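Of the protein chains in this complex, all but one are displayed in their positions.
Moving on, here comes subunit A:
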């Protein structure tokens, strides 16, 4: 065996074992020590990160990719399912990013959750989630991918509902699962189609075989799956609701890793998609709609976590647009850079929320720049990176996406929507920074503001470095698969920056207007639309459950089961027989005349029948 694949696969195996060991140790019956979370889990993730760098370097240096097929799990007739891992560009780059972000978030969580009696369990859940995510990104088999896919979904259910005493948290957890399950129908559709037509769930074989088929139907299934998991328009409301979970959960699951799983699925299967213009157009329009709609919703939210959540949704829409542009690698780049600054934004907001006595409303914040300078600086860096400020992480991916968008011949409607959403990004990012860090404090005087804790500073610092240099590092080391457009008109080139600056200026103007109210009774139609999330949850979350629950009660239980099936079946037999039985038994009251006459008539009747 050559040295490179040997090193590659063994370091990957070591990484997986390192991650798996703490989970195994929780199976021991003796209770875990209070320090277990920090000592065991965080260290494991940290070590795993360093182990995972080795394959990454090998990949960068020698272009080493490997597919590890080990165990023939099951086979029926001609259909085999093996355990096989795929370590290619996507998984080799994504795993270190995910581990790095998780490492920081775990350290932060040890501070954020320090008063929680079940901190060890919390860390265990996060670690299991991470394992599921790694299974998802490394899967070379749709069944294996499905395991990771559902695994992250269920862990997200547990983690959103972490504070299970609260009804809101439980509702949000259920909501997340139900929305994801709608997406899963799509994945099941794709799997069923692929199994019947191609007789294999191995991704490599699917790529080869998909050339011979019209794959529009399974692709629509996959897009539906991605819509559910990555909270695209139509199935988006679960993502902001998921902010009921603890902030580290929001940072890890609902910004940097799990929600990109849907996009990742499409990236992973993009060779299937690249020649199918229907699917690409659906992606493009869906993504553009999502990015604009959720950016619009983000504009008027007051909950700091909700704003960041909607911005995540908006960025996911942008990634979907990129897939629609047939640039999966750019979408992947955006996943990687986005993970750093979005996780950092969440950690900063978590730190601020804790500092202000669990206050999440940005109207009751302010002046944090003086009180928590480090956190607010990083919040600003994160917001700038999100808006695509040149040479921060977001710039490298976002600018490239907008360039690709501008220089393509595709749907102008989607293009305009995306550009508008880009300028909205600047507006809501500025709004967060403006309300949280600038001006005078608007919170209670006795807030326990203290960011001078290594468990707060270090993770945010690490992620801040990531937000500063990750884009540069990744773009300068990865060769793009598609040839980027090298020449273009300056206006096209600068479009992304221009709309961002335009948004920024508009936002500043609007911000200055807040203190100079011109109208006594302002017309707030648009504000209501944005603030009420486009009235989407109010319509769908009432209408659909009501329909289904009515079906369950009025139709299924009362009409069909209790009336038709019961009344016409058993009860009808009953009510038919009881009158006859009671008539016959009522006749027999011991009087001889009745018996004799009955005997007589029966005999006559029998004789008549016999004789005729």
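Points to keep in mind about this one:
Just so we're on the same page, contacts are C-beta pairs under 8 Å (C-beta built on N, C-alpha and C of every residue); 3 or more make two chains touch, one makes a residue touch a chain; residues count from 1.
By our rule, contacts and distances are computed from a predicted model.
In the listed set "Integrator complex subunit 11", "Proteasome assembly chaperone 1", "NADH-ubiquinone oxidoreductase chain 4" or "TAFII28-like protein domain-containing protein", the entry agreeing with the UniProt name of the missing subunit chain is "NADH-ubiquinone oxidoreductase chain 4". Within the complete assembly, A:570 is the residue of A:390, A:484 or A:570 that touches the hidden chain.
Within the full complex, the residue among A:6, A:39 or A:185 touching the omitted chain is A:185. The chain not shown here is touched by just one of A:4, A:69 or A:170, and that residue is A:170. The chain omitted from view is touched by exactly one of A:147, A:478 or A:510, namely A:147.
Residues of subunit A that touch the chain left out of view are 73-77, 143, 146-147, 149-151, 154, 157, 161, 164-165, 167, 170, 173-174, 177-178, 181-182, 184-185, 188-189, 191-193, 195-196, 217, 548-549, 551-553, 555-557, 560-561, 565-566, 569-570.
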